[in-house]
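The other protein chains are all here in position, but one chain of the complex has been omitted.
Moving on, here comes subunit A:
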Amino acid sequence: MAEPAYTVASDSETTGEDKPSPAYPEIAIGIDIGTSQCSVAVWNGSEVEILKNTRNRKMMQSYVTFKDEIPSGGVTDELSHEHELFSGSTIFNIKRLIGRSDTDPVVHASKTLPFLVQTLGIGVRPLIAALVNNAWRSTTPEEVLALYLVEVRAMAEIQLKKAVRDVVLTVPVAFSRFQLTRIERACAMAGLHVLRLMPEPTAVALLYAQQQQQSVHENMGSGSEKIALIFNMGAGYCDVCVTATAGGVSEIKALSGSTIGGEDILQNVMHHVLPNLDSLFLSHGIKEIKALGLLRIATQDAIHKLSSQNSAKIDVDLGSGLRISKVLHRFEFEEVNQKIFEKCGNLVTQCLFDAKEDVGNISDVILVGGCSNIPKISSLVLSLCRKGEAYMGMNRLEAIVCGAALEGAIASGVTDPLGSLDLLTIQTTPSSIGIQAGGNNFVPIIIRNTTMPARKELWFTTAHDNQTEALIVVYEGGGKTVEENHLLGYFKVMGIPSAPKGTPEISVCMDIDASNALRVYAGVGMPGVQHPVMPFLEVRMPSVDDGHGWCAAALMKMYGSTLDLNILHKTI
């Protein structure tokens, strides 16, 4: 017990490297870490098996409780009473908080959670703390996730009776590359080696490819290509994916995703039944936290009931003479969450557009994730795809982890004599990656939904006469200006020959390899000269660390526009 629960291993640098392969490949386990629930699965030699914890549960709640000195997570621990989850000592919803700075609206929306989330709005990591012995003990999302993963690992090792090291984790499409590094870091802290971080709907696409492959074998039917739309909505995130499947190969055509989920729906309903919620609980004392917890449980129950009933009663005593007794109707629920449903619809439309697929070509619509059970959401997605009903062959809560386990087996080099693992997913980039140029414009170099591995190059030039240095600021995202996107890192190109502005040719090349590592290269040339004027620079991204939120502002303050770049325009 004296041993620390986790070890601080170095970052993604080591996790990206491969160890010499053993004679018998270790099979990587698949882990689906959800905002509210988590599950683990593994290829057992003939099929995917979802592991159960000591309490015989497949779905484990994603939380860590800080009690005294020894934190415990939801893998093995069973809360004596559900209300303990809201005593202030339990941290959850980590997936919504990891890798975000205190200026992020998602972090601000997390302030109604029954533990401490404090923001100063300066672009650094928010303060997150659990109540231990009536005092706030600060922690970080990475630490909480690592503590949780240590339990996951221990559980898997007991079940599989062997050491577990390699894992495939699923992540939301909307995760930035910086957030991915935080997940890798948490895994490293828990002694796990990440073989792959897979966008959640692509794990479902892989499972679908396997099911299609099997049905082709059984029916001796034609293995013609099938287009499927996968819609995944859990507590924290919503993802959409269009995939073209044939012969066990799932080619991802397009991905779209956003940070909207059951948590937002819950908050909307909580604010609906108690409009002055924010001002009532502003002080965030122990009493307030308990009341927030009670309200959360009661509202959650009502929302679940509304999936099958037309109305549900919320009846809860929040203490201090505040009692809520209200019948919530389904139409009310749908009205309150109208904006969220609209956003879901937009993600579907966007994904179909990006995939350049006609709605009429969709063979199957696959709905997964807890929120896909909400009648309004499933009917919305189906109607946008002009389908009467959803694909029936998958468990909505287990599909993702099963896909992750398949990928784990494939990536570990396991083959199956019956061909059940004769599968492949061809991934695409979930968001555009580019640099700042022409003021605060974001110029994408690798465009969203490009097949991976990918390598693209664009040309830029200086913005000022005799400019000898230029700043390459790398961003990721879909916004037109850099402010709307995520900063990944920056470096300076030096030694540009003195010349009038617009003359030097600065090449910026981006490369995403098979393991999704991003490298940015920059070099300088001059017109009419065949060779680069100096060796080009290679930088691995993301290179920023915590507190990245203010980096861009600091760069701006330090250099202004003196090191700016412009796109090198063609003569027309």
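Throughout what follows, a residue touches a chain if its C-beta (ideal position, glycine included) is under 8 Å from a C-beta of that chain, and two chains touch if they have at least 3 such contacts; residues count from 1.
We adopt the following convention: contacts and distances are computed from a predicted model.
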| item | value |
| --- | --- |
| Missing subunit (named according to UniProt) among the choices "Exoribonuclease phosphorolytic domain-containing protein", "mRNA export factor GLE1", "Iron-sulfur cluster co-chaperone protein HscB protein" or "Nuclear pore complex protein Nup85" | "Iron-sulfur cluster co-chaperone protein HscB protein" |
| Absent-chain contact - pick from A:G191, A:G247 or A:G345 | A:G247 |
| Touch with the omitted chain, as defined above, among A:T425, A:T462, A:N485 or A:N566 | A:T425 |
| Residues from subunit A at the interface with the omitted partner, ascending | 18, 21, 25, 195-196, 223, 225, 244, 246-249, 251, 410-413, 422, 424-426, 445, 447, 450-451, 453, 455-459, 505, 507, 509, 511, 513-515, 521, 523, 525, 527-528, 530-532, 535-536, 538, 568, 570-572 |
